[in-house]
Each structure stands twice: as C-alpha cells, then as structure tokens.
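Supplied in structure tokens, the structure appears directly below.
Here the complex is missing one protein chain, while the rest keep their positions.
Chain nomenclature is as follows: A, B and C, assigned in order of appearance, with residue numbering initiated at 1 for each chain independently.
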Amino acid sequence: MLDTILAILHMCIFPGGVFALAVALFFKALDRRIAARVQRRVGPPLIQPVLDIAKLLTKETLIPRTAHRAAFIMAPVLAFTGMAVCAAFIPVPGVYSGLTNMGDLLVILYLLPIPAIALMLGAAASSNTFSSVGFSREMLMTLAYELPLIMILLAVAMLVGKETGVGAEFSLANILSYQAANGSLGFHPVMLPAFVAYMIFLPGTMGVAPFDIPEAEQEVLEGPLLEYGGPLLALYQIGSALKTFVVLGLGVALFFPGTLCDFWPVNLVWFVVKCFLLMLVTLTVVKAATGRFRIDQAFWFYIKFPAVLALISLVLVWWL
Amino acid sequence: MSNLLNKLSVRSPWLFRINAGSCNGCDVELATTALIPRFDVERFGCRYCGSPRHADVVLITGPVTLKMRDKVLKLWDEIPNPKVTVAVGICPISGGVFRDSYSLAEPLDHLIPVDVNVPGCPPRPQAILEGVVLAKKIWMRKLGIEEG
Amino acid sequence: MAGFLKVLLRNVLQGPSTDPYPLGPTFSPDSIRGKVVVDPTMCIGCGMCVHVCTAGAINIQHNENGHVITIYRNSCCLCANCHLYCPTGAITLTDDWHSAHEQAVKYQQIEQQHIDYEPCLGCGTPVRVMPLALVSKLYAGKPDVDPEHVRHLCPRCRQMEDAVRTYNLQHPEAPASGNDEA
Partner (left out) sequence: MSGTKTFSMPLGPVHVALEEPVYFNLTVEGEIVRKTHLTSGHVHRGMEALAMRRNIFQNATLVERVCSLCSNSHSFTYAMVVENALCMHIPERARYLRVIAEETKRIASHLFNTAIQAHIIGFHSLFMHVMEVRELMQDMKETVYGNRMNIAANCVGGAKQDINLKKQEYILKQLELIEPQIREIQDIYANDPMVHTRTYGLGLLPVDDAIALGVVGPVARGSGITDDCRKDSPYAAYGDLDFNVITETGCCAWSRVQVRLRECYESLSLIRQCIDRMPEGDIRAPLGKLTVNSAVARTEAPRGEVFYFIRTNGTDVPERLKWRVPSYMNWEALSVMMKDCNVADVALITNSIDPCVSCTER
C-alpha cells in the first residue's frame, strides 16, 4: 500500500510530474533563449513556456467533425500520462534511485515511444491529409531512432551485466551503483560510440531540427498537430516537455551519473546542470546550425550513423 | 484561477497569416516582422504558427479576391476563440489600389469582424508591431480584463 | 557547417541586434512616406491629385463658398503621386508612419481640410484666395504689386489689373465705382 502511494507520489511530484515539468519547461525556455541569442535575437522571457500553456488552456477546444472523437481526445492524454509515468523511472543520482529495482530499463524502453504513438494515434484520428503524411513520417522516424536506442540500452546492460556477472543488467539502480563504483560509462572507451549514438538519438526522438520532419511546418503544416488546438495541444506540449526530461535524464543516468558529494540538493542541481549541458550540445546548438533532412535522408542517416555506432559498442562489449 | 490564466494568456499571442490575394508586399513585411531578429516578436511571446488551430492573432493581407473569399472564411472559422483579427495593408481595409475591380469580394470587415487595421502599402514592420500590440489590448478586452 | 557555425558564434559575441521598438526608439528616416497632409493655405482645389490618385483616396467637393478636400488614409497607398503632380505643393507626405488603429475608429482616419472662399476685392464673387507664396512667385519681378491685394482677386479681376498695369490703361470700372462711392 505504502509502496503504491509512494509510486504515485513519484509519478506526480518527484521526479515525475511537477518536478520534471518544472525542469523541462525551464529547459525549454533556456533552449529558446539560447537559440535566440545565437540568431542575434533577444528571445522570449524565461516564463514563456508556462505562458504558452496557460494561453492554450484558455482557448476553446475545436474537434474536427470528421475526426474520431474519443481517439482524438485520448491521444494527448496518453502522451501526457505515459511520460509522467516514465519520468518516475528516471533515477536522479545521489537523490533518488528510480521506481523499481527490476528491469526498469525495459519499462523505459517501452514507455519512451508512447508520445510518438500517441501522436500517430491523434494524427490518424484527425483524418486530415497533412496529419496522415505526418503520421507516416512519424512512424518511419520512430522505426529509425528506436533501433539505435535498443542497441544502446543493450550495450549498456550487457557491459554492466558482464562486469557484475549477471549476464545483462536491466536495472537502472544497479547500473548506477556499478558506475558509482567503477566510474561513469561515458568515460569507458568501449561505450564512447554508444554515447555518440545516444546524442544523435536525442534530436530525432525530440523531433527537433534536423529531424523535425513529421511536424515540418513548411511541408505538412505541423503535421499530426495540425488539427489540435487549445487544452489538447497544451497536453501534447506538456507531454513533450516531460519527454525532454526523460530522455535527457536517461542519458545522464546511463553515461554520466557521477555525483559531487553526499549532500542531496547539490546532487540534484548537478543532475539538472548535466541534463542542461546534454541538451545544449545535442538539441539547441544542432537545431540552430542545421536545416531539416528529407525523411528518406533522415532514415538512412539513422541507419548509417547511430545504429552503426551503437552496433560497434555492442560488438565490442560482446567481444571484450 | 481562470482570471489568472486569462491574464497570463495574453502574453503568448500566436500569429497566423492569411494571404487573401495580396501583392506580396504586406506578406513579405509580415514575414520580416514575425521572423527576423531585428523585430523579434518572440520577445512578446509571439510565435508564427502553421496551423490555424494554434492561432490567436490572425493577420489578413490582400484585397480578398472572389476565389479566396470562401477559403478565408473557412480558415478564419477554424481558429479557436478568442481570436483577434488584424487587417494589414490598405487592401483588406478598403480595396486599396484594386478597388472597384470585378474580381474582388467585399472589404474584409463586411465578411468577418475585424479588430485592428494597419493601413500602409505595405505598412512598415514597426507599424505591424504596433498593430500586434493593439491586438493584444483588444484580446484582453475580449477576455474581460483591463490592463493592469 | 563550420562556415555557418562561425556566423552563429559571431552572433553570440555581437549580441542581439533587435530593435527595441515598441519599447524603445526605432530607426525611422526623414524621407519615409507616411501620412498625407494637405496644407489648406496652398490647396486651390484644382483636382490634379484626384486625377492621379490610383487608389481613389482623394475627394474634392466644391460648394458655393469653398471646397473640401478629403484624403482617406485607409485607401492611400502612399505612392506620392499627389505630392509629385500637385501644382502648388499643397500635399506632402509626412514621416508619421504610425498607422495602426482599432476598427472603431476606422472611418475617422481621414485628412480633411475646409477651404473657404472669400469675396473678390474687385467684383465680390466668392473666390479662392491665392496662396501668398504662389502670388509672390508669380509677381516676383514686379515690386509695385501688392501681393496681399492681388491674392484676394478673382482671376478675371486680376487679369484686368494686370492689363491696366502693364499697358498703363485707364481702369474701366475703377473710376465708375469710385464715383459711385463718392
């Protein structure tokens, strides 16, 4: 019973829910601010993402007459709840060790594509040509970036499992404690290709340039999100913000979970700073310095680079 | 609570542009206003959006040709309330240099309720910015809150 | 990519180039073509501006004791044709570009000038008083002409005066009217 309440608290307040959302929205504001600076602009105030969501909540909800009503409404709710649950599984090194101790890496692997699936569901439900094009693109992108992700997670699990002698370690808590004892995996030469692959995975899964193909404003008018507006769009945005936290937090937990000291607030701040640095390198700067790939180019890019890099790590782990 | 939300909401006006048969002048100036660093509307929380469903402030350019009329009306209907309509350039306001042409529909304010006019041929980006600021004021009025 | 990263880095170092407007001052050159104004002392109601205005933004209405020139700013396309072709230079484009207004005041966006006629000093018919600047230009080489007097004459009386002055004629009406008064 107590466990259940605790789990719900973890999903709603820390590290999922409120905390994840606050961090993610703050990151989003910083991201927009930095992008603005890079483009010689002032940029929005730091509170802007909150204002955007507040605005969307005050707008009326329009549901297209041709849309499948239930699926249309369910999709953003699914994206939001999926990510809120997923965020509870992200360990904050030195503060919180994740929701369970058993195979939570696999749970994350299952939960991560939920926003993408929800987006596809919403796109299919809204019965709009642009949304359907967005749907097929989203699907292709998901296929493209899920493959390297699976291999990266496998490489990490196998490396840790091999060293600790359990075969493959799918518990994030154990992976963290292994790293605490033996140094971060990001510094492990064998894991370097996997880390680079993860960094390339990030813009794809977050749908930012050069991989913002499903939502390409200039090609398919925001694609799956075309028919969404008002509170439902706000839910999508919250879901996407939570996802930012999840993927960044996962990246830090997998590769650089090192802590500074035993005092938890310091560790918490250190974790946020690391997430931010990861975002800066993989999302903000890349977004500012590139355009958008065509869907086929993006697909082959993912097959050629991150998948191969992750495979190299996997093979090296296997061999060594 | 909803009052607070309303107050916060006007600080995030998203712009949507409808070209109702303009000569490009106003459109280029709109793109300039909305997207380039020099005028940076993101300072005011504005964003240029691709879908009418996301829009709050709709900027209409061009003298509403007969062929575009129904499309403009349909798009305008797709924008969720509350919305503020801004007519940019003299064409949507009065027909401008194209007045009396056989292929123009009525002036825009006979078709849909217009809130702000920004005349000019084309108006300079700073004037369009003034229009957006004015649109924000009207939005607040529509939500029933006064400036404070 | 490296080429463009250089640009981005330079952008960061140079800082934002955003114009502070509407929170601060903005770039606005003097020669900008803004709101049209009519100088009521110069407009003679000839209608040239109406003739050359593409947008039909200018309207001149004549009545018995004057004329009214109206420029509809919501139709004006700022092409400056009226300014270019105005024979007296009565129409100018100011540098005031602040044009945004609410729908409620849409029909108040006009520039209107009432030009009242005054009776001709010679014959008493209502006549457009000539702009002083125009008179001074017309009679530039003639110091004996009183511009203030001439501008209050109707064209016919002015022709008379010119003829009388040029050929040193006896004024046909002046003595008669003078006699009447006496």
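In the analysis below, a residue touches a chain if its C-beta (ideal position, glycine included) is under 8 Å from a C-beta of that chain, and two chains touch if they have at least 3 such contacts.
In this text the structure is predicted, and so the values were computed from the model without any measurement.
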| item | value |
| --- | --- |
| Partners of the unshown chain among those that are drawn | A, B, C |
| Of B:Gly50, B:Pro92, B:Pro107 or B:Gly131, the residue in touch with the unshown chain | B:Gly50 |
| Selected from C:Leu78, C:Ile91, C:Cys120 or C:Leu134 as touching the chain missing from the view | C:Leu78 |
| Option touching the unshown chain, where B:Trp14, B:Phe44 or B:Phe98 are the choices | B:Phe98 |
| Positions on chain C where the hidden chain makes contact | 1, 3-4, 7-8, 11, 17, 27, 29, 31-33, 51-55, 77-81, 84-85, 93 |
| Touching residues on chain A - with respect to the absent chain | 35, 38-41, 129-130, 132-133, 136-137, 209-210, 212-213, 216-221, 288-297 |
| Absent chain, residues of chain B that touch it | 18-29, 31-32, 35-38, 50, 62-63, 65, 67-68, 71, 75, 96-98, 100-104, 121-122, 124-125 |
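Methods note: only the chains that are shown with their structure count from here on.
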| item | value |
| --- | --- |
| Chain at maximum distance from chain C, centres defined as averaged CA atoms | A |
| Nearest-to-centre chain - CA centroid comparison | B |
| Intercentroid distance (Cα basis), chain C paired with chain A, Å | 65 |
| Computed distance of Cα centres, chain C from chain B, in Å | 33 |
| Chain A, residues touching no fewer than two other chains | 36, 39-43 |
| Chain B residues counted as touching two or more neighbouring chains | 37, 40, 43 |
| In the complex with chain C, residue positions of chain A that touch it | 36-43, 288-290 |
| Contact set on chain A toward chain B in their complex | 32, 36, 39-45, 48, 50-52, 54-55, 57-62, 217-218, 221-222, 225-230, 233 |
| Touch list for chain B against partner chain A, complex | 2, 5-6, 8-14, 37, 40, 42-43, 45, 47, 49-51, 53-54, 56, 78, 80-82, 143 |
